[in-house]
Every structure is written in C-alpha cells, then in structure tokens.
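Can you read through this structure? Questions will come right after.
Of the protein chains in this complex, all but one are displayed in their positions.
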Amino acid sequence: MIVLTPLKKFQFPVHAECINPDVFKGKSVKEIAALPVWEGNKKKKLSDIFKIEETPAETPDITINGDATEVRRVGQGMKNGEIVINGNAGMHLGEKMAGGKITVNGTANGWTGSSMKKGLIEIHGDAGDYLASPYRGSTAGMRGGTIIVDGNVGGDSGCYLRGGTIIVKGNAGPFLGFHISKGVIYVEKNAGGRLGASMTGGKIVVSGAVDEFMPTFTVDGIKKKVKIDDDFKAEGPFYVFLGDLAEHGTGKLFVSQPSNPQFSAIYDKYL
Amino acid sequence: MTELLIKNGFVFDPLSEINGEKMDIAIRDGKIVESVSDQKAKKIDATGLTVMPGAVDIHTHIAGGEVNTGRMIRPEDHVKDVVRKTAITRSGTGYSIPSTFVTGYRYSKMGYTTVMNPSMAPLGAKHTHEELNDIPLLDKATFPLLGDWWFVLENLQKGDLAGCAQHIAWMMETTKGYAIKIVNPGGLESWGFGRNVHSIDDVVPNFDITPREIVCGLAKVNKMLNLPHTIHLHTNNLGIPGNYLTTLETMKALESVPNDGKPICHITHVQFSSFAGENWGNMKSAADEISRYINNHNHMTFDMGQIIFTDTTTMTADGPFEFTLYQLSGHKWVNSDVETETSGGIIPMHYKRKSAVNATQWSIGLEIALLVKDPWKIFMTTDHPNAGPFFAYPKIIAWLTSKKARMATLAKCHKKAQKKSLLPSIDRELSLYELAIMTRAGQAKALGLTGKGHLGVGADADVAIYNINPETLDIAKKYKTARKAFDNAAYTIKDGKVVVKDGEVVQNVDGRTIWLDVKTREQLKVDEEMKRKFKEYWTVEYENYPVFDHYVKVPEAITVKADV
Amino acid sequence: MMQQKLHVTLLTGRTIEQGVGKEYGKSSHQYYDACSMVYMDAGDMQKLGVKHGSNVLVTTPNGSVVLKAVKHPRGSMSGMIYIPYGPWANSIVSNTTNSIGMPSFKGTPATVEAAPDQPILSMKELLKKEFGR
Partner (left out) sequence: MSVINAVTCPICGCLCDDIEVTVVNNEVVKVKNGCAVCEAKYMGYKSEHRIRQPLIRKDGKFVPVPMKEAIHKAAEILANANYPILYGWSSTNCEAQRVGVELAEEVGGVLDNTAVVCHGPSLMGTQEVGIPTSTLGQIRHRADLIIYWGCDPWSAHPRHLERYTSFTKGRFEDSEWKSYLNKVKAAAGRKKVLSATRVAPKQQRATVAEEVVFNKPPETLQKEGRKLIVIDVRKSMTAEVADYFIKVEPNKDYELMQAIRALVKEQELDVDQVAGVPVEYIKEVVDALVNCNFGIIFFGMGLTQSAGKFRNIEVAISLTRDLNLRTKFLIMPMRGHFNVSGANIVFAWQSGYAFGVDFSLGYPRYNPGETTSMDILLRGESDAALVIASDPGATFPKRAIQNLVKHPLIVIDPHMNPTAMLGDVVFPSAFVGIEVEGTAYRMDNVPLPLKKVVEPPEGILSDEVLLKNILEEVRSIKAQKAKKAEVV
C-alpha cells in the first residue's frame, strides 16, 4: 500500500484526482511520484507536495496521513480498492465513485460522494454541503452505494437521490433530500428546514426534531418502525407524510413523533 | 503579396464541374488565381489528398442571446468537454453549445470556412454580432427573425408588399443581417399570449393574417428586394406527428409565387418537418412523401437537421414548440419572447438510439437526404445544436457515403424504428463529388455567396484538404478512416492562410461578417415612419437600436439593389 | 415594558438614498448618512426606549456596529431591522454562503440595544478598525 503525507499545509486548492487505487495499481512508487497534480495554477508532480512511501501491508491501497482539506477529487470515479484518510478530506472526495471504499477519520468537505454509483464512504467526522448531490445543473444524483456520516452533514445533502443509502448519525442541514426520487436517507438527530422539498419518491427518516416543516406534505398515519436497510430498523413512532404535493410527489417522509410535539396541534386531527 | 500553391491534389469542385481531377490550386492575396510563381509561392504538397472548397454551413446556431442563454443554463453540458488554452488558441468549453472560440476552432478543424447563424432577434442583434466577432477562423452571416415582426404582419395584412419590403430592407441594414428568417409564421406572435397556430390557414390573434399569407408574402418581398438567399423557413407545426402535411401544404402554397425555375424558399432542418402519424406512439417517417415532392419541384432547397444520438440542447425561436418539448420532457425550459419581433425557447434533449421516436427521427433525416436525387437541393446540417452538435458532421458524412456505416447504427436502434426505417431499402452511397455539393457548393449556391463553395478563379481562397486518396480509399467500405479524415482536416486554408494543419489550429485569424446593404427607393420615408412608431412598439430608443459599424469587427457589406 | 436588548431578524438591502449616495461617491456625506443607519419598527423602538435619530448597537455572531435608529415609515416591521447595504451592514452580516457564493445578507438573527453614548464610526474609522488600513 501507498502512504501519502502532505509536505506542507496547503493554501491553494490542490487537484489530485490521480489519488485513486485504480490509477496507482501496477505503478511503482517512482511512477506514482510522477503523477500530475495541480496546486493553484501550477502543474506539479504528486511527489512535489506529498511524501510517498510504500508499505508491505495489503490494505488499504492508499492512506493519507495529515490534513488534506485542500486536496480535492481524491478517489474520484474509483471502481476498486480502499482509501483511508487520517485527517480532513477535500471537496469532491469519491465523486462519481463506482466501487471500493473510502474512510475519512476527520471531516469531509463539500460534494463528497457526488453522484456516486456504488461503493462505501464512511466519514467519522462531519461532512460538508452537497453530500452525494450532483454537479450544478445536473439531476443525476447518487444512484447506489452507501454513505455513512458519524457527525453532522451540511445543506443540500442527498439532492436528486435516485438510489442507495445515506445514514447521518448527527444533524442534517437544510434541503436534505431535495427532489429525491428513490433511495433512503436516515438522520438520527435533527434535520434543517425544507426537509424533503420537491421529493417525488424515495424515503427520508428523521429520528430527531424538525423545526421548520414544508407545508406541502400531507400526513398519512403513524408508524412504529421504519426499515432503513437490511440490518437496521429505526425505532419510532413516526409521523408518515406524503409529498411533496407541489410536485405531485409520492415520497415518504418519516418524522419522529416524540421529538416533534409541535406537530400534534396541526396534524393529529387528520389521523 | 502572399502566394500559395496547393500541388497535385484530387480536386472536387462541383461548381466548376471538377470531379476528382489531379490538379494544382493557386492562391494569391486571399483569392484563387490562375497561377502563381512556382519558385516564390509557398507550397503544399497535396499528393494523394482530397482538395475541396472550404465547407459551408447554411444553418447553425452559434451566436446570440438564445445560444448564450443555452450556455448559461447548462454547466453540466460544459463540464464534460473542456478545452485548454494553448500558445495560439484560447481556452473554453465544448459540447452541445461550445464557447465562441471553441466553435471557431472546431469548425475550422473540419475544413469549414463559412457558417450561417440562422436565428437572430433583431433587438438582440448587437449581441449576436459581438459573439460573431469572437468566433475566429470563419466567415459568418446572420439572419434576422422577421416572420412575426409587427411591421411585417401589419404591412402584409394591408397587402402592402412594397411597404413590407422597405421595412425589411431597413431591418437588414439596421441589424447587419443577411437573409429573412421565418420561424413558425404567425405562431410566435400568438405565443405572446400563450397560443399557437396549427395550420397555415389559422388566423393570428389581433393581426388578422395567416401563416400562408406571411410565407408567400415574404417570398415575394424577398424577390422584390433581390436578396441573394431565399426566405429561410422553419415550418409551422414543427416537431409534431403528422406535420408533413403542413409542410406539403406550405410548399404547395409557395408554388403560387413566381419563381423563374429558381428556388424561392429554403426549408431548414426538414427532418423535423417530416413526421407522419397522429401521435408519438405511431409517429413515423414521411420521408417518402416529402422527398417525392422535392424530386418533382424546383422552387425549394432544404437542409437535413440530422439527428445525432447524444445529449444536446434544442434552441429555436419557435417558443410554442419548445413549450411542447417542456410538457413532454419536464426538463429545464427557457422561454424568451422578444417584444414586437419574435420569441424563443430552449430545452436540453438527449436523443437516444433506444427511443423509437428519436431513432425514427434519425432515420428520416438520412432517408430524405438519400431519396432526394439532386444533391443541389438538400444540404448537410444538424441544425446545430438542435439535432446534435456540429462537430458530429463526419458521422453524418459516414452515414451518407456508406450503407455499411448507417446499417451499423440502425442495428443498434429501437426495434420499432428499425422495422419502419426505409434505410435498408436505400442503397445510394454519396460520392465525394456529391458530398462536396451537399457540404459546400450547394450551400454556397443556395446562399447566393458567389465567392464561396468553389475554387474557380476569383473565389475566396478558402480550401479544405483531407487525408483521403480517392484512388486507394473506398470511403463506403473504410468509413471510419474517412470519418477521421473529415474530423481532422490535413489543412484548412482561410483567405489563403493555413489555419489548420493535421487537425490542429496553427494560426488565429478573424473571419468576416457578411451583411446586406439593401438599397431601396424610399429609404428615407421608412426611416421617418420607424422613428415615429418606435416608442410605441419598443422599449428602447430609435437611436440606440441599430447595429453600429463598430459592432462588426471585420465587415463585408454586399450592396443589393432592390426593385422597390 | 422596556427591554434592554431586542432579538430581531437582520435584513440588509437597497434604499434610494443609499443608491444616490453611492453615485456621489462612497466617501460623500450623502453615502455616510444613507448607510450608517438602521430602520426599526416604531413599536420596537418604544420597547427599547430608543428615540428616532438616536444611536443603537446592533450585534450578531460576526460583530457589532453602532448605527442611527430611524423609524420605518411604512407598516409594521416588528421583530425585524433593516440596514442599507454598505460597510456598516457588512461588518455584522453572516458569512454563511451555503456553498453557493452568496453570504446571508438577509434574515439572520441579531440583537439591538440602545447606545446613546457610543459614536457611529466614519467610513475611515470603520475601515481602520476592521482591516487596519
């Protein structure tokens, strides 16, 4: 396996989509050292900005030890293998990932797992905005795979989701699951405003509080438990909402009943 | 004095009736000449290569408000196709709506030297010209949209053809335009209040005029003005199943306009106007009916509007049609109506082989191009970017010149479309000579551009040289090799300067913008009337409306003497 | 009931006076007058015991600024304050861009308190204080 250590604290954005097990595979350390990266507007070699070492261990294929907050596009499009980042990760981590595993022992930045298709991303800290969401102007959201975030996630996470699972153990920012059509999003704590706005299908489950709730959902009942994936069912009871009505949507929004006493006055009369 | 001698190539110059003859082409100061000094002239050894006039595109949306709005709303389109800066060329983005510089480079790499921007809202004419200035390596012209302009509707409604002609002359000069563009006549004014016209005899609300009267009226006006190109028409009901009947009716209606045996109307992207069937479920090709009509009449020319299977962007002044596409697709939708003049719309579109409708559309374009016997009547276009980006032209060349190529694509299409396609029954494979007609000679002739599309003495020295040896390469069999050759011209020569070599831009030169200075008898009177009515019709001042001279970087005005 | 501190929603935006002031030049007194002020609801001012034209201190997590309180002339806007665009407003607006480039110029929480004895900084003083130049 290859261990990369940043040679300094980066001020300028570093574009390093070459940090990808598929790219490293079959290359010698010397060849890896020569891979192109950009630091600001200067083209450089990977070895100009990282110390590169090879260790005999089999997995993970690539380890980054240190702060990679400014290092973008690590694991972009990767199909196989494993990357571990012991530190913070930069934007577009695992964007369009199609397989393999990425672990971040730190926080991840915006667009982590953007439009991902397959594989697993585990963030042990927080994640930034646009987790799993597609590029500007595109509606090609995450299609498959799993993202697990131990901490909080930013705004606009899981936009246009059309498959796969996102599990957030902390709080979620606004516009979680905007316009999703399929797939599952689970938030263990609280969710921000405009939760599930414009959703047409899929499933969003929130175990915590929802302080601002879209008026365009209709309450459909109460459910005790909700299945998140094969191994896990979230414990309720949950209000079950259907929507978003503005899109003639048939998405399902499960919101914890005990965590949201304010809903009782509005919705209990319909139950 | 710069001289250039292209030696020993196989020359295809249909306007001069040269069909693959091995000969030299001499160039001096940007023009084709009889001969140059063999010692002094720079030489290009074209032995074993195909030499053609620079290619011409009669219909391609490359500049102006609509095009640029398309760019702005589609970052996801650009991000997959980026173009780096080099020592010679600017950076940019490509795919369905390339940035201006990239547009110039990509056309030039394929041997194109002249292109027509067919759709310009007069109010936005300055914008169009500013963008044209930033498209290098090509000569360009642009057509103002005039079919639904209030002055046209009012004058034609009154039956005042001469008055209409004078206003159009005013507009041609004011917008530095080249031809009369008509889109869904009557439909665009109706769209101002969200309505449309559905036949050529529907009455336009508030104006008491029909599409038939608009089209025939403007065809007559075009003749009165002696404009080099005919009226340039996008038909009513475009893109709707069963519309071939409207197209036939339109063509028949135009038979009433005197034509001296010459074309009086160009129907553009005819593929989109040749749908049979009643709905999207049973939509099928009307190529047979349309091409039969074309083969029996001489008053019209056409271009294909060939579908390419890719993700592209539709954009047209046909606002109501784009609205229909919005209803069908739910995709992001731009509508842009322009006061007193026209409308417009944009919808991204992914044409898929596995869609029965798209595959049928793909088939229709090729069917018509191949069923029309006379290549001087129909030209190769994709109505860029509507049916596909222009840089897919070499693919169309392969389909036109090789049955093997088109059958290979058809085999991957939706089964229903395969079954209905006429392509298996068509054996015609275009020769390089016919191809030269469809891609340059015929287009230049239809446009009335006398210095373009040929290599005769006096022509502009716009030349394309391709790495194709017609004696050794059978393009019908080795269509992939030919496609590569058309993708990357061995040389493109613009005004006598080598601008592309081996598919790379080697020199950056500005092309010209060609426009018509139409001289009429009562110019002043029209000026006065326009001044009077201006405030009532528009929200800008009369003084600020025209495209002033400095908006055109390298102008080439063609003076036209009108009969009115 | 008089209150020490009022929790409000901060709005910033254009006013015609600010527009006129910026065209005269941002060092002009017109610009200073137009931008170093805050529109408040008359009822809210009463709650704080603040008179039309006296100074108030507006505070957000991003900083504090002293401004002249001006009664909002039309309708109620209780619970909101409105500061014209300018360096004074920007010394307290939220940095949050939600990853789209746009800071939160409107609709962020703030507090207002009377500050009759604190001076309103001039443009120069403000720049010196915030940026050291």
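We call the chains A, B and C, going by the order they appear; numbering starts again at 1 in every chain.
Keep this in mind: contacts are C-beta pairs under 8 Å (C-beta built on N, C-alpha and C of every residue); 3 or more make two chains touch, one makes a residue touch a chain.
Just so it is clear, the model here is predicted, and its values are computed rather than measured.
Engineer: Considering the entire complex, write down the shown chains that touch the omitted one.
Structural biologist: When the entire complex is considered, the left-out chain reaches A, B, C.
Engineer: Consider the whole complex, including the chain that is not shown, and state which of B:332, B:477 or B:519 touches that chain.
Structural biologist: B:332
Engineer: Just the residue numbers, please: which parts of chain A touch the chain that's not shown?
Structural biologist: On the side of chain A, residues 11-13, 15, 38-42, 70, 91, 110-111, 129-130, 135-137, 174-175, 178, 193-194, 197-198, 212, 214-219, 244-246, 248, 266-267, 270 touch the unshown chain.
Engineer: Which parts of chain C are in contact with the chain that was left out?
Structural biologist: So the residues of chain C touching the missing chain come out as 9, 11-16, 19-28, 30, 42-43, 46, 62-63, 72, 74-78, 80, 82, 85-87, 90-95, 97-107, 123-124, 127, 130-133.
Engineer: Give me the chain B residues in contact with the hidden chain, please.
Structural biologist: On the side of chain B, residues 63, 65, 68-69, 71-76, 78-79, 82-85, 90-93, 97-101, 123-124, 126-127, 130-131, 134, 192-194, 206, 323, 326-327, 331-340, 343, 346-347, 536-544, 548, 551 touch the unshown chain.
The rule is simple: only the chains that are shown with their structure count from here on.
Engineer: Starting from the mean Cα coordinates of chain A and chain C, work out the distance between those two points in Å.
Structural biologist: 38
Engineer: When the C-alpha atoms of chain A and chain B are each averaged to a single point, how far apart are the two points in Å?
Structural biologist: 46
Engineer: Show the residues in chain A shared as contacts by 2 or more other chains, in ascending order.
Structural biologist: Counting only residues that touch two or more other chains, chain A contributes none.
Engineer: Going through chain B residue by residue, note those that touch at least 2 other chains and give them in order.
Structural biologist: Residues of chain B never touch two or more of the other chains.
Engineer: Tell me, which parts of chain A touch chain B in their complex?
Structural biologist: 134-138, 140
Engineer: Enumerate the contact residues on chain B facing chain A in the complex.
Structural biologist: 73-77, 79, 332
Engineer: Quick one: which bits of chain C touch chain A in the complex? Just the residue numbers, please.
Structural biologist: For this pair, the touching residues of chain C are 98-99.
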